[in-house]
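A protein chain is absent from this complex, but the other protein chains hold their places.
Chain nomenclature is as follows: A and B, assigned in order of appearance, with residue numbering initiated at 1 for each chain independently.
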Amino acid sequence: MSHRSDLRSPVAPAAPAVRYEVATRAGRITAGAAVVACLALVALPLWGDAADARFVIEVICYIVLAQMWNLLAGYGGLVSIGQQGFVGLGAYAILVFAQHWGLNPFWSIPISGIVVALCAVPIAKLVMRLRGGYFAVGTWVVAEVMRISFSNLSVLGGGSGQSLTVMTQIERATRENVTYWIACALLIATIGGMYALLRSRFGLALMAVRDSEAAAESQGIDVTAMKFRVFVLAALGCGLVGALYYLSVLRVAPNASFDLNWVVVAIFIVVIGGIGTMEGPIVGAAVFFLLRWLLADYGSVYWIAMGVVAIAVMVLFPKGLWGMVRGRTGIDLFPLQMRLAVEAEPIAPRPAGDSLASSIRRESMPSAPFTASRSSGADS
Amino acid sequence: MLLSTHDLVARYGQFQALFGIDLEVAEGEAIAIIGANGAGKSTFLKAVCGQLAVARDAVRLDGRGIGGIGAADVVRLGVAMVPEGRRLFRSLSVEENLRTGGFARRPGPWNLERVYALFPVLRERRHQPGTSLSGGQQQMVAIGRALMSNPRLLLCDELSLGLAPTVVKDIYAALPSLCAEGMAIVIVEQDIDLAQRTASRLYCFMHGRVTLSGASGALGKHQIAAAYFGLEEVAS
Partner (left out) sequence: MIEWLDTVIQGVLLGGLYALFAIGLSVTYGVMRLVNIAHGDFIILAAYLALPLVGGLAWNPFAVIPAVAIVMFALGYTLQRTLLNRTLGPDILPPLLVTFGFSIVIQNGLREAFSSDSRSLPLGALETASLSLGDTIAVGWFPLIAFLVAVALVFALSFVLSRTNTGIALRATADDPATAALTGIRSAHVYGLAMAMSFTLVAVGGVFSGIRTTFTPESGPLSLLYSFEAVVIGGLGSLWGTFAGAVILGVAQAIGAKFDAGFGILTGHLVFLAVLLIRPNGLFAKTR
């Protein structure tokens, strides 16, 4: 390796430019398909009716929630069963801002999200004193405390909740369309934002933490700070979902907005689809809604089936459906891996006769990537 | 032949640690495996005692393949391991640690009384937490725990690690009596003199291969040093 330069005349090659490639063919195809899908989605008010729009809003909410849970658990290593707390907080935030304070209801959505994220800061500090499974149940307790507290606030409707009557002041078509487009924006922002995040330095650090906390720590990554940021980010997403969903439903009630089912469905979607991947939640959402459509008439059996499928997937295919596909085919629709693209430099011919140097060079492992491709050319 | 390995190959994930080890231990024999760090000595012992998955016939006890059947089954067949670093159970007292050794329920002369007779200092400390003892005493507990399973073959991984020389001497003094009763012993040691004095035959490992083997008395210092450090390879 380095002793090579000691033994011969120093004609060291200039270090070649190092490029990283991330884009793949599958990724480009997906990007194209995504653009088409977005256009179709945004144009829905033109080709669909109000019921379709409400259904799509629900799908979007679940996908965003699932992505948030995936961010927390699949990338941050934090398993939470208390995200419904932030959904409910978002719902009550929009109730306060739009109904009680008279702010523009549509702008109240992002404002609610930010407020929920701020609330998540002290909650994170408290709840992150717990680890692993205990952290999970701890988040649930926090959500329960929030539910009970809001149930007892009569000014906000107490146990039976309150309606967003202020929305009746807006013309119906406008109200439904704008809400719908905000939902589309949320979906695009979430998926696009997560992808950008994961491709950034923050994302690289996050994936390092996911793969091995100890190794990441030894590389100087502040693991605790990363988890904290992820927690707050996820809370932001969940708060936005709560604000958006309940704005479209027009009524906020504690038992519905703090319902554990929000996180149950999110977990199901992520687990079935493939945790720790970006494609997983989308695949999982498709499976979830398919199952729901197929088993809609059977009541509780539908939930039992979901539970059994989740158990089976966890035991047999822990990486989920997409994880299995990815494992077999190596396809990434949202490519994240950095591949080294190196231009090999030709090595200047060496003076003949230095046999010890050449025999050592022959035995040394080809560890320096820059010179691996051409060094055999000038063999003596 | 009590224990024999045949072209034993072992991997940790994608990293290959052993490249085809052939080794034999006869009943009542004491052999030593020496080699530098990372040579594969501990890996070898782990493969024999069942902690590593290997090919079934690569490790044979009494001619029967036992590779990869799992440590809990291997100890029931009479192969006991004193693991590297002692590895006593933190939550258990000295006596409880020794009692775990008996869970294999093999017939034989070893029981708590005999272990205390071999290592009297443990009797006084029997109810103390295992990890509150000194390093040498912990090593005695670890050996005692292995003996409680009445093994026919005792594997000792780096008994002297981190211990003072006088303590090491005391511990090694206990081994000849075990061989005299018919127990075979495989010791892994970094101290070559100790290995030569204790064992009748030596194997030297380097980079996962056997580079030298023979009777302890017949191997010279230079031969061993060459096999240990790999200088022989360069000369050829």
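Methods note: a contact is a pair of C-beta atoms (placed from the backbone, for glycine too) under 8 Å apart; a residue touches a chain by one contact, two chains touch by 3 or more.
Just so we're clear, the structure is a prediction, and the values are computed from it rather than from any experiment.
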Selected residue (touches chain absent from view) among B:Gly40, B:Gly67 or B:Gly101: B:Gly101
Omitted-chain contact residue, chosen from B:Val25, B:Ala47 or B:Met81: B:Met81
Options A:Val22, A:Leu126 or A:Leu153, residue touching the unrepresented chain: A:Leu126
Selected residue (touches chain absent from view) among A:Val42, A:Val56, A:Val79 or A:Ile221: A:Val79
Positions on subunit A contacted by the hidden chain, ascending: 73, 79, 81, 126-127, 129-130, 132-134, 136-138, 140-142, 144-145, 148-149, 152, 260, 264, 267, 271, 275, 299-301, 303-304, 306-308, 310-311, 314-315, 318
Residues of subunit B in contact with the chain not shown: 49-51, 70-72, 75-76, 80-81, 83, 87, 89-92, 96, 99-101, 103-105, 145-146, 149
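The rule is simple: only the chains that are shown with their structure count from here on.
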Distance between chain centroids, defined by C-alpha means - subunit A, subunit B (Å): 49
